[in-house]
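The other protein chains are all here in position, but one chain of the complex has been omitted.
Here the chain labels run A and B in written order, and each chain numbers its own residues starting at 1.
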Amino acid sequence: MRFSRWTLLWLALGIAIIAGVMIGTMRLSLADLVHGVIGVGEPMPIAVVRTLRLPRVLLAALVGAGLGAAGAALQGATRNRLAEPYLLGISGGAAVGAVLATALHTPIALVPVAGFVGALVAVALTLLVARASGGRGDARVVLMAGVVVGAFANSVIMVALANADASAVRGALWWMMGSVAEASWTQVRVLAIFVAIGIGALIAFGRAIDVLALGDDTAAGLGIDVARVTLGVYVVGALLAAGTVSAAGLVGFVGLLVPHLVRLAGARTHRAIIGAAALAGASLVVCADLIARVAMPPAELPLGAVTALIGVPFFLALLRRLA
Amino acid sequence: MFFIRRKERLSSRLHRANRIRLVAVCSLVIASACAREAAPKQSAITDDFGDTLVIGASPKRIVTLIPTTTEILYAIGAGPRVVGRTMYDVSPKEVLAVQDVGNGMRPNVEAILSTHPDLVVLYASTENRDAAHRLRASGVATAAYRTDHISDMARVTRVFGRLIGDTAAAERTVDSALATVDRVRKQTATLPHPKVFWPLWESPLLSVGGGSFLDELLVIAGAQNIFSELPQPSPQVTFEELLHRDPDLILTGEVTRARLLLDPRWRTLRAVQADRILVVDSTIMKGPSARIGASAVLLARLLHPGVKF
Partner (left out) sequence: MIAFREVVVRYRGSAQLALDSVSLDAVRARITAVVGPNGSGKSTLVRALVGSIPLVSGSIAVDGESMDGSTRRQRATRIAIVTQREEPAFPLTVLEYVSLGRYPHLGVWRSPTKVDRDAVARAFELTETQPFERRAITELSGGEWQRVRLARAVAQGGDAIVLDEPTTFLDVGHEMAIFELLSRLAAEGQAVLLVSHQLNLVARFASNMILLKGGRVEAAGEPAAVMQGNILERVYDWPLVVTRDPAVGAPTLVPLRVRPRSARVE
């Protein structure tokens, strides 16, 4: 991708972040923002900027970056443009973890951890099921194993919710619809490290994914250990997705859509696609969070709902283009 | 139902001696004369679903599927008649000995029927319509009530009083509760009303709203719910809106209070910084039962320390 397009991506992200911090129930000016960041002036805007808006906007950006990159890498590795980061049963597994934690009334801080653990268990199960079916290297077998594990997870969730009290159900549903409303600096820091390492690893895999995307036989002929590289991409992608899920619940469509958009804009090699998808995904989720906050005051829309609402028309347009 | 059965028996013996017939009629008269019950033999009541039901004799085996109505029944002395309760009923303590029939919403009809009730009381929401239907089809009198407001409490208590034939006990209960409520309301009328935020759940952030009896309690106890204008009982609100409305006090449980004091987001609130978080006993949050008076006093004391209620 040409240099100017990268600049555009970074610029878009910057604008999105600034807008995200400035706009909300209380309108802040640019001056407020600056004061808030450096810590001078009225305590109220500083508190709003530092404790409420910045953490959630940054968390949203990290979630979007992680999902965009993971989606791009998985689409390349599976040679399937409909692949997305929640593929390997991740959404189901994370939801099971979080729902069980909510329904059992565990301390609130444990819910994200439970979600993460649930996601990892689901991925491990998916890969086990795929291997038992004889095709861990075959993308279709892994995809189907993911569907199976996801379906199983859904049934567990239904059982858990059937026996839970009303507030637990509401809490569980809210988590599953995705939100960065409770973002804290600790979360931002942890996710930042996670996402940095994850995206770095995926970009490093970039050239290998390009070769992998040529086809398993051709890739093998070019010296790629197809099974190992594919597994590596799955695991890193899954970890990234699991990390975002534990921070913000289920935020759909980002990992599916952003790689398409980035490829349409001209990114061809996977190093470029993954990097651009990370930036574009970050901007998208920051904007979605902004919409979630201002669309229906005084309530907040779930983040996952907004990304889906944005995603569907985009996707329809894409389908028409492809057809 | 009792009547109908007796008539059939009489008609089958029509051909027998008049003497037996006379004895039968006499027993009936004596029985009714001996009855302590001053209640009419048949009660026609309209419940909150709009259904009218006729209840023959005063119900002896009541299944109550709302914790509020459970407490009311015990308060008016109908405790011994309760044969079924929900899994969430924990007060009064005597109710724990009663059979647990599971969830109160979308209840397990078979479990209820296994207690052989003659009256089932459940919450009047659309999800319970089906259960109410099926219970009635099984021949059990079923009444659905909304127990969201203090006025509901008075109404329901009086209905129960009629049903068990002890309207006096019902009136006593209602009067005592409402009298206490009025007294507290008058006392707090002259006191300053702090702005209060009462979160019911953190994730999503749910507040006590105008549609909840807790909002009524707050008004009685002399406080102003900052989200009172929202009509739902537990509306979702954003943190920024909360920050904007800047409550003086926050009401919550002990564990939550400890957590809020340490959370950087909550610490942006003036009330948290000054530790103006009052710990509320969660049992008063169940619903407007006979203890509403005591709850009002409790809350008033919490909100206005130093004032005698």
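Following the convention adopted for this analysis, contacts are C-beta pairs under 8 Å (C-beta built on N, C-alpha and C of every residue); 3 or more make two chains touch, one makes a residue touch a chain.
A quick note: this is a predicted structure, and the numbers were derived from the prediction, not measured.
K.L.:
Taking the whole complex into account, name the chains on display that the unshown chain touches.
P.N.:
So, spelled out: the chain left out of view touches A.
K.L.:
Please pick, from A:55, A:93, A:171 or A:206, the residue that touches the omitted chain in the full complex.
P.N.:
A:206
K.L.:
Can you work out which residue in A:5, A:35, A:79 or A:131 touches the chain that's missing from view?
P.N.:
A:79
K.L.:
For chain A, enumerate the residues touching the unshown chain of the complex.
P.N.:
76, 79, 81, 204-208, 210-211, 213-215, 217-218, 220-225, 263, 268-269
As a working rule, only the chains that are shown with their structure count from here on.
K.L.:
Taking the mean of the C-alpha atoms as each chain's centre, how many Å separate chain A from chain B?
P.N.:
45
K.L.:
Spell out the part of chain B that touches chain A in their complex, as residue ranges.
P.N.:
Those in contact with chain A are residues 88, 105, 200-206, 230, 235-241, 243-244, 259, 263-265, 267-268.
K.L.:
Under the touch definition given earlier, write down the residues of chain A that touch chain B in their complex.
P.N.:
24-26, 44, 47-48, 51-52, 108, 111, 165-167, 170-171, 174-175, 179, 181-182, 184-185, 293, 297-300
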